[in-house]
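Apart from one protein chain that is not included, each protein chain of the complex appears where it belongs.
The first chain written gets the first letter, and so on, giving A and B; residue counts start at 1 in each chain.
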Amino acid sequence: MTSTTAYVLYLVSALGAASLYFLLPRAGPSKMAIGAALGVSAFVGLFGILGTQDSVERSDEIFFHLFGIAAILAAARVITHPKPVYSAIYFVVVVIAVAALLVLQNAEFLAVALVLIYAGAILVTYLFVIMLAQQPGSPIYDRRSREPFLAVVVGFILMALIAGRAGELPTRAAEKTVLADGERIPASTASLLPSNTMAIGAAVTTQYVVALELAGVLLLVSMVGAIALSRKRITSDVVRSPRRALGQIGKEVDPF
Amino acid sequence: MFVESLKLCGLVILLAPLAGAVLAGAFGPVLRGRAHWPAILGVGTALIAAIYVLIQVAHAPLGAAAVSIPIYDWIADGAGSLFKVEFLIDPLTAVMLVIVTGISLLVVVYSRDYMREHGHPQQGYERFFAFLALFVFAMCALVLCGNFLLLYLGWEAVGLCSYLLIGFYYGRPAAAAAAKKAFLVNRVGDFGFGLGILLIYLNFQTLDYRSVFEIVERGFVLVREEPISPALMTTIALLLLCGACGKSAQLPLHVWLPDAMEGPSPVSALIHAATMVTAGVYMVARCGAIFSASETAMTTVAVIGALTALFAATIALVQTDMKRILAYSTISQLGYMFLALGVYAADSAIFHLFTHAFFKALLFLGAGSVMHAMGGVIDVRHFGGLRRALPWTYATFVIGSLALAGFPMFSGFFSKDEIIHHALAAHPLLGGMALLTAALTAFYTFRMVFLAFHGSPRVPVGVHPHESGGWMLAPLCLLSIGALAAGYVGVEATGRAFHRFLLPVFASTFASAHPIHAAAHETFWTNYGLMVVSGGLSIAAICVAYVFYVRQPWIPGLLKASARGVYQLLWGKYHVDELYDLSVVRPARQTGRICVGIDDYFVDGLLWVVTAVPRGIAYLLRTMQSGLLQGYALSMVAGVVLLLLLAL
Partner (left out) sequence: MPSAMGYVIVGAVLFALGLIGFLVRRNLIVIFLSTEVMFQGIVLNAAAFARFHHHLEGQAYALFLLVIAAVEAGLALGLVMLLYRRKDTLDADAWSFMRG
């Protein structure tokens, strides 16, 4: 990746940051329009770059663009929507988009597992909790963000760093057809095993069997923990304290 | 064998009262009402050992009377200076030890009843006996020790015990103030004393008695190959005298003794009559070599002694607090002792110390008995006619008063007479002052007796005087025997046993410059004339007091009205306290206030500036501690990003 591309990537990141800053929940009139405009331009820039670069397989390109845009858009909506239920729903979209991207990478088992576990189990739990703990109307904590500027800046610097580095990744190694002893099972397994699922199963039960057992134990422990937590009797100790405006914390005490 | 037995006795004398003090103090809450037993046993053991020492010293071969007994090496700096813990036992030590332990034992026995109210021990009963035994230890250490360093140690220790005991009723502001005053005034004296000891060390390179006195008598310092200048000796002697004036309440450091009467009466009897205040006299007698090497110093001692005696006697004429009268009388008698020392009659001084211990302790204990009977009232104006209510106390008190007044054939008569004799021989003015003081002494003593015990009762309503118990009366009786008979050890009839006993101590120092012995036995008038005069004076003074206070009680009132100015001067104790307050106390307080101001504003201000830096930093940093999870997470992520930026 040339340096000009790198700088364009940084510019895209800046645009994305600005768009997100305006999209986040804020006081005052909604600036979603500006945010949306900036966001669109950021998208165009990002996927334009990716299109020019030789970033993905030719055959996957169109699907990659489609699902990539979907995932990023939905993720942006997850974090910027004022209502938690909508955040959860958009999160489902993120999950499905990522699953599709995984399928594009010949990781079908992982994709289906993702959809099953996330959209099926975790999201349902989230929705239950949202329903149980929801407060009527739109409470203040959903309508305000904390330090949006700093957070956005920091996040996008991080992203720009990683993305900039990502451009320097070497190209993919050639496929191996003959395996030596003890070598790992290749991903594109047309030669050896019929499907990705079987390959994963074989790998997990032979090479990563210890991790498998530990994962089982971890799940058990978490179940026990969740049950223990849910049995705890908690009484509310809410004292209606005066509301503090944003940005006032820490400036109330006179040091001298 | 002789030395070994003396060493053992010395150690017993020191350690038994100390053990008694420690036991009484440590097991006080357990012992409660029986806390006097450790003290009695400790002091009693010390008394037995002291008597043994006396006998041993008396039977010692001539020439070996002074024994220096090292106990252990205390400070050795390897460069030649060595301070040992050592005893010096000679006749003077033996006499002082017997006096101290004997009177102490009687006082401890007396206190057993005195420190009780209706049979129940007072608050702090056990503390009292612990302090008393501690005092006996300190005083014995002072007397027994063989070098100046230990002398200073014992000096300070008795001062400390005096402070503790004067301020025994520490809840009373007057007692606390009196204790503080005693300690501070003693401090002034001790400062001079310390300087004197330092000078001795600097010039003679040693501090133990034997070596120092040897050097002084030789007049030559071997180490430096130079003779000792007279100015140096005078300076040292005068500085040592400072300490003696402080401890023995002579002019101008006498102001603490009358106030020290705030302590319980046994304390006044023991410390401020018989033992501690005589430490100054003992010290001057011990350092006779130093003092007699300087004419100026001796004259100063004599003049201070005579002046103090007269001064205190005049003040005592108008006092109304019985213990204060006795306090001033103590100051006056101590003045007598100093006068004797100053006119090279040290053995007479010690003789007077000996008799004075008996009758003054008797008087103080008697006053305590009266106070105990009257429920704490001590103003003579509120007494009267007590001889019927307190017969035993009255009898012993009269015996003590007769001894104090120098009534013929009582102990005080003999000792005081000797001093007046020597004083007259030295200088007529000194002798005249001594005689006048004797007359005044007799007068005010019996003024006190007549006001308190004779006449019609002026007792306040609700007070019913009753005689004291056996524990208090027994010491009174024993002391009155002493007051009667103690003088007889120093008279011609017994061959002046007391003085001959002390002769080896003073032979080379005081007596050598003493011109009296040569012209001793001449005519009746020279020998006994003075006795007749002083005896007659005292009888006359007693009669005058009788007339004034029993027969014609309107006379004192008339005198007081006609000599208003003089009366006010005497009543105000010559305003010495006020003078000290203005010249010393107030400037000191003002300096203290200035220092407090500096501390509050300047030092604290500096501190404020210095601490403003962390405070400012903390203020800035505190805003980061918002308590919010996401704030911290933001900081973490920012840190990660920073690291990545630096690394990549």
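Heads up, the rule we're going with is that a contact is a pair of C-beta atoms (placed from the backbone, for glycine too) under 8 Å apart; a residue touches a chain by one contact, two chains touch by 3 or more.
Please read these numbers as outputs of a predicted model, since none were measured by experiment.
Chemist: Among A:Ala18, A:Leu38 or A:Leu101, choose the residue that contacts the chain missing from this document, as touch is defined above.
Modeler: Checking each option in A:Ala18, A:Leu38 or A:Leu101, the one touching the absent chain turns out to be A:Leu101.
Chemist: What residues on chain B make contact with the chain left out of this view?
Modeler: Chain B touches the chain not shown through residues 622, 625-630, 633-634, 637.
Chemist: Considering the whole complex rather than only what is displayed, give the residues of chain A touching the chain that is not shown.
Modeler: Listed in rising order, the touching residues are 1, 16, 20, 24-25, 46, 50, 53-58, 64, 68, 71-72, 75-76, 78-79, 84, 87-88, 91, 94-95, 98, 101-102, 105-107, 109-110, 113-114, 117-118, 121-122, 125-126, 129-130, 132-133, 135, 139-142, 144-148, 151-152, 154-156, 158-159, 162-163, 166-167, 169-173, 175-176, 184-188, 196, 199-200, 203-204, 207-208, 211, 215, 218-219, 222-223, 225-226, 229-230, 232, 234-238, 244, 249-250.
Convention: only the chains that are shown with their structure count from here on.
Chemist: With centres defined as the mean C-alpha position, give me the chain A-chain B separation in Å.
Modeler: Each chain reduced to its C-alpha mean, chain A and chain B end up 94 Å apart.
Chemist: In their shared complex, at which residues does chain B touch chain A?
Modeler: 612, 615-616, 618-619, 622-628, 630-631, 634, 637-638, 640-641, 644-645, 648
Chemist: Residues of chain A touching chain B in their complex?
Modeler: 146-147, 150-151, 154-155, 157-158, 161, 165, 249-251, 253, 255-256
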